[in-house]
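Note that this complex is displayed minus one protein chain, with the remaining chains in position.
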Amino acid sequence: MKKIIVVMLIALIALTPVFAKGDNKKSSKATDVRTYEKTKIAVVYSTFTDLLGSQFKGSLESLSTYFNVEFVFVETGFNTEEAMAKTDAMFQMDLDGVIFVTPNVANLDAASKKKIPLIALNEPVDEETANQLEGYSNYLGGVVNDDYAVGCSAAEALYNAGCKNICISYLTPGLSKNHQDRYEGFKAVLANHPDMNVLSEYSSRAQWPAAVNTFAAAFPEMDGLFSTAFSEPGYTAIRKNGLIGKIKLATVDISESTPDYLDNGVICSIAGGQYNKIMLAFAALYNYIYDGTRILDSLGGYCYTPFLQITSSKDYKVYEKYVASGTGLWVYTPEVIESLIMGKNPDMTPEKFAKFAKSYSVAQVMSLRTSN
Amino acid sequence: MNILEQKAKRKETLMDILPFAGLVLITVFFIIVTKGRILRIDNLANIVTSAFTIILVSCGAVFVYAHGGMDFSIGSTSGLAQFICIYMVMRLGFPLPIGILASVVVSVVACSTVGLSSILLNIHPFVASLCVKNITAGLLSLLTQKVGGQITLDYVRFKGFNSVGLKAVVLIVMIALGFYVFEKTKVGKIQKAISGNERTVTQAGINVKKYKLSAYMIMGFCVGIAAFFQMTRIGTVSSSSGSGLEFDIMIAMVLGGFPISGGSAAKFKQFILGGITMTILTNGLTMWGMDVSFVSFVKGLMFILIVSVSYDRSVMKQVSIIKL
Partner (left out) sequence: MQKLKKFLYNAMMTLILPVAIISIFGIASHGRTLNWRMIYVTFQQSIVTAILSMAVVGHLTLGFWDFSAGGCVIASAIIGGNLMKMTNTGVFGIILFCVLMGVALSSLTGFLYNKLKVPLLVLTIGLIFIYETLPRIFFVDGVIIRGKFSVLAFAPWNFVVLGVMAVLLHVIHNHTAYGHNIKAMGGSSTIAKAAGLNNDKIVQLNFSIAGLFLGVASAMYLSESGQILNVAPLDSAGLVFSGLMAYFLSHFLARYCPLCIGLIIGAFTMTFLSNGFVALGLPATLQAMTTGIFLLVLLAYSANEARFLKWREDKKRAKELNATLEGGGKA
């Protein structure tokens, strides 16, 4: 029996590559691949299983046929040692570029040894890292969201909604600069409103429902909740604790229950849809791969793109159709991305690139889709 | 030699060879699927660098696992040690040797706490180490929050500590030292004897508690040194630093064929072999370029396959993980 199990295991391992090809179901129509040379780009993120990660993966895969790019997705997890081992191994794969969500200096150093250009999706975690990254010529900068601004607007929204007793739920510091910036932006605005009182803060590894449950139990006077991110379990916890109609929620990340909680008045501010930034990062990276253009250099190294804000379930339907790949389409089509490549579009300039990124909105996505 | 002795000898030789066979098998497999890229000099250097931490910690962990103990707090202990070291060097301006010493002291204290809990308080080491893990992880999280979430190292200043040459030298020295102490001195031999029959060892006049504690302290020393090198390799320390290291050690132990209950069949080389096997597995799977959804699946399958084939069942005794 043991031998049978061993043979079955060997067979399973041997057969896995047959099923393990990347999923390109959502790629656009094939184009003449002779237009673009075959390139290989690695994408590094902690996990591609969450909503953001899966959107990142899907939107890039939609570009692979058009640009003749083989994407290699490297999931680093939260084991720091294994993450380094995986990224070191990844740099041995004859890559033409890397999109790294939050690179550290060690990653840049390893990439520079192989002369692989690297672009980020976040600003450096601190000043020390930023100073060190400047020394690497293969670092192309980053396409980033203004998380700090989102935190600020969340605080203003709660204030304008008349909330006085606030609870804050945020990701454990050190795990994500995005969440840290949102938290800091929120606290900065809070300091300007002394009549807003912070009852409690709860940092965790994305335990949003646990935070809601505890706040609901211990702080019946809570009338406002800020969470640096939110998801379905959090909404279930709000409903379970009878908080609908009692609190206002300001948060980031749009999900399936968002329209319901917009309609019932719980959500006073929600931002999300940050799926475009990886496509813009690809465009910036591909500018370099195509003809060495460092499109972000004259922008100070970083290009900012806003979150989408939705305010009603009607907004959500449009958002879902055009942004959240509800109809199998991704934020930008390959043609739109191609128009951002200076080598392909002589009219494109770094300033226009930045302007395009900054004007990200549902309306922009709709108009681009219609014109295509 | 009679027939039974010959059979036993053949079996022992086979059990010795099997983990090596497993290593050779997966190496050949990955040479084929990566079209030889895994053998590039750069990648071999990566393998040495990646295996460094696991093997270094294994040099100490072997003493603990040989007497049937275990420690699930290694990862968070390493993270805490990294933080203490980087904080002392980067923020307080202490010289580097003091930072390394602090890292070692913190690790030894944490590992000794697990040891003392199990030795003096009769708490099973698995349970005691889970409690200590909570404590050290909580402390690390608290301290990193105080400094804004993470501390970044001056990477260029400490780049020399990442060189393959230095790591190879450190590894050779630690492996040689560990091998000698474990296989040739009474410190190591007594660990194996304790697992065999603790009562007999006690009645032979050996201070079992002292040797058990010394095993945890040796492991703590190795974790402290490894923490320093981890810190210089990654360049930042945050609340997730060191996480998962305890699983890496267990996987290395299993892949090398080290008996989980320790005992006379425990050999130093098994941990080293397991560490190398695990590193090649991670390295090879990444270089293979397999769809990310399947990587862990294949890793798990390969792990079970290697264990099914190479694990020595004759020395396996009923291992009670939890004795309350």
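The chains carry the letters A and B, assigned in the order they are written, with residues numbered from 1 in each.
In the analysis below, a contact is a pair of C-beta atoms (placed from the backbone, for glycine too) under 8 Å apart; a residue touches a chain by one contact, two chains touch by 3 or more.
The model shown is predicted, which means the values in this text are computed figures rather than measured ones.
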Exercise. Which of these touches the unseen chain: B:Leu18, B:Leu130 or B:Ile206?
Worked result: B:Leu130
For this session: Looking beyond the chains shown, say which of A:Ile10, A:Ala210 or A:Val318 touches the absent one.
Result: A:Ala210
Exercise. Which one, B:Thr34, B:Ser107 or B:Ser141, makes contact with the chain that was left out?
Worked result: B:Ser141
Seminar exercise, completed: Given A:Leu51, A:Ala130, A:Val336 or A:Met366, the residue that touches the chain left out of view is A:Leu51
Exercise. Which parts of chain B are in contact with the chain that was left out?
Worked result: 117, 121-123, 126-128, 130-135, 137-139, 141-142, 145, 244, 247, 250-251, 254, 260-261, 293-297, 299-301, 303-304, 307-308, 311, 313, 316, 318-324
For this session: For the chain that got dropped from the picture, name the residues of chain A it touches.
Result: 1-2, 5, 19, 23, 46-47, 49-51, 54, 75, 77-79, 172, 199-204, 209-211, 213-220, 231-233, 235-237, 240-241, 255-257
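Please note the rule applied: only the chains that are shown with their structure count from here on.
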For this session: Could you put a whole-Å number on the gap between the CA centroids of chain A and chain B?
Result: 35
Problem set entry | chain B partner contacts - residues on chain A that touch it in the complex | 2, 5-6, 9-10, 12-13, 16-17, 19-23, 48, 57, 72-75, 77-82, 84-86, 88-90, 92-94, 104-106, 109, 113-114, 125-126, 128-129, 132, 135, 172-175, 180, 203
Exercise. Which positions of chain B touch chain A when the two form their complex?
Worked result: 33, 37-38, 40, 42-43, 46, 49-50, 53-54, 141, 144-145, 148-150, 152-156, 159, 162, 230, 233-236, 238-245, 247-248, 279, 282-284, 286-287, 289-295, 297-298, 301-302, 304-305, 308-309
